[in-house]
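First the structure, which I've put down as structure tokens, then a few questions once you've had a look.
Here the complex is missing a single protein chain, while all its other protein chains stay put.
Here is chain A:
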Amino acid sequence: MKIAVQADPFDLGVELAGFGAGRADVGAVVSFTGIVRDDTGAMDALELEHYPGMTERAIAKIVEQAVERWSLADVIVIHRHGRLGIGEQIMMVATAARHRAAAFEAAEFLMDYLKSRAPFWKKEHGPEGTSWVAAKDADEDALKRW
């Protein structure tokens, strides 16, 4: 189990090397990586603010739920904060389970909850100034399916 909230970049290859390996009860590993994109063509960078202490605590609770519900063998959640350029990795989630359906579902559950229950706030930096990214109703609705 690994939960990390960090400013530094992470190496997906290093994180996934050996993840879920060497265990007879792991038949599936799923990983998701979030990357900074620019929808408007007018963004220079994305800044992520978070609530140190609560962030780790909130992620741990979400991970605990996923582990219990899908009987996960292992989980990785890494979420970055600070100023990130377009194309940089923001975060990653990996799940290891007995079967692929559980690994996929648990990864989606983790993503849906991290989006609206972990205390991070995105701010876009562009030539015209900065603006806070507003939460979408769709993100809140996404939680209802769980």
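The criterion applied here is as follows: a contact is a pair of C-beta atoms (placed from the backbone, for glycine too) under 8 Å apart; a residue touches a chain by one contact, two chains touch by 3 or more; residues count from 1.
Going forward, contacts and distances are computed from a predicted model.
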Exercise for review: Determine which name in "Carbohydrate ABC transporter permease", "Molybdopterin synthase sulfur carrier subunit", "Hydrogenase maturation factor" or "DNA-directed RNA polymerase specialized sigma subunit, sigma24 family" the UniProt entry assigns to the undisplayed chain of the complex.
Suggested key: "Molybdopterin synthase sulfur carrier subunit"
**Study point:** Omitted-chain contact residue, chosen from A:Val26, A:Leu72 or A:Leu114
**Key:** A:Leu114
Exercise for review: With the missing chain put back, which residues of chain A would touch it? List them for me.
Suggested key: 34, 48-51, 53-54, 57-58, 79, 90-91, 111, 114-123, 132-135, 139-140
